[in-house]
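What follows is a single structure, written as structure tokens, with notes after it.
Moving on, here comes chain A:
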Amino acid sequence: MERHLTAPGVRIRGLTVVYNTPSGELPAVSGVDLTLAPGTITGVVGESGSGKSTLALSMLNAVQPPGRISAGSVEIDGLGDVVRLRGEELRRTRGRKVGYVFQAAQNSLNPLKTIGAQLLDLGRSHDVGDLRALVRDARELLGRMGMDGARVLDSRQHELSGGMRQRVGIMFALVLDARVVVLDEPTTALDMITQATILRIIREVHDERALTTLVITHDVGAVAEVADDLAVMYGGRVVEHGPVAEVLGAPEHPYTRGLIRAIPRLSGDLGLARALPGRPPTLGTLPAAGCVFRERCESSLDLCRTAEPVPAARAGRTVACHLPGPHAVPVKRKEYA
Partner candidate 1 sequence: MTRATANRAGALARRVAGHVARGLVMIWLVATISFVIIREIPGDPVLAMYESMLQKGMSPDQAERATAVLYGFLPKGSLWEQYTGYMGSLLHFDLGRSLSTPGVEVTSLIGSAASWTVLPVLAGTLLSFLLGVTMGVYAAVRRSGRLGDLLALSGSLLHGVPVYVIGLLLTAIFATLWPILPSGGPVDVEFTPGLNAGYLGSLVRHAVLPVVTYTLASYGGWILAMKSNVVTVLGDDFILAAELRGLRRGIVFRYLARNAILPLFTILALSIGMLFGGSIFIEEIFNYPGLGLLLVNSISSRDYALMGGTFLVITIGIVVANIVADLLYSVIDPRVRSGGTA
Partner candidate 2 sequence: MKRLATFAALMAIVTATATACGGAAATDAGAEVDVYTTIDGTKQINASAPINPFNPVGSVFTGYNGMALAWARNHPTDPNRFYPALARSWTQSPDGAQVDIHLQPEARWSDGKPVTSEDVRVSIGLAYTQGGTAYALDPKAAGAAADVRVLDAKTIRVTQGANRSAAFLANLLSTVVVPAHVYGALLPRGFWDTLKVAQHDRGPAGERAKAVITGLADKVIAFSPEQDVSAGPFVLERVNPGAALLRRNPYFYNSRAIGPDKVKVLNYTGNEQIWNYLISGQLDNAPFTSVPAAVMERIRGARGSQVITGYSPVATSLAFNQSHKPYDNVHVRRALAYLIDREQVTRIAAPEGGTPAATTSGIHAKAARAWLGDGFAELEPYRLDPAKAAAELRAAGMKLRDGRWTMPDGSPWKVEIHVPASFSDWVSAAKSISSGLGDHGIDATVLTAADYSLYLSELAKGEYDLGFWLIGLGPSPYNIFQRLFGQANGWQMFGGRLTHVPPGTGGNWMGGPRTVEVAGEGLVDPGELTSRLNYVSPGEQRRIVGVLARIANEQLPAVQLWDYVNTQFVNTSRYTGFPPDDSEMLRLSSGVWMQLGMIRKRQP
């Protein structure tokens, strides 16, 4: 695997996103630190409501009202802090520098216009001088993903299948040569074969184009196939972050363990697969103090009720848990913060 030299790194620091609700501002993401190494694919997993989609939107400074980024920064090499971008500058960043791919089941295309026309809109918005070349690139990209480019550009959304739409979405994220790509649930609602194809395409394109990629998903299995690193989110916090094989192979955080145990494919034993007890927290039901996971934790301590665990490096990754892990070997915090 050859890594391109120009792949940018991304550093998220102290990112806090709050939502304005009748009961005041509640954090959906609180103080997240996350570093995406240049040229890697980082997967983010978590249940719905864990704040992973909000995190993804923060990458483009696109948190939708009533939410807002209240603190922290998202530094991208060559761009600076995205959180500080405003107006035209922000708009030009989106699409051109950071590509975003929507969940496959969502309709991310204007139903009234052909893909080609929307492509031209994109080109004009970003002042692409040579629109012909843009179309050529798009056709090529689509062809690269196994589709008849010319035909797809002539179609409208409703004439495409879910898998095709997803590939078109990837094309839109890449056609302007963005180097950071965020994929939000790229395989949800697709059938198994298409899922596999999409994941393969993501991997291939990532490698070819020297990208730094963030994949948001709730499907641990999918992430296992495609990602280099894995971040597990719970209650708006990253509770564990490390190389994918290590995190999945030897989960440190009780939540990660529970998550893996719930998936037969990964736990390997159908009889052992069981759901996490309790329900995922929502904005309003998060504990105010202590560990956010303690109520569902099978081995919570008294300490968990009062003090919030700080992410700490151990076993080749970062873990936020008071429980001493099985591989209590300290690692340099720097690597996966």
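Please note the rule applied: contacts are C-beta pairs under 8 Å (C-beta built on N, C-alpha and C of every residue); 3 or more make two chains touch, one makes a residue touch a chain; residues count from 1.
Inclusion criterion for the candidates: all candidates are chains of the complex that A comes from, given by their letters.
Bear in mind that the values here come from a model prediction, so they are computed numbers and not experimental data.
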Candidate touching chain A in this complex, from 1 or 2: 1
Partner candidate 1, residues of chain A touching it in the complex: 60, 62, 64-65, 91-96, 100, 102-103, 106-113, 121-122, 124-126, 156-159, 169, 172-173
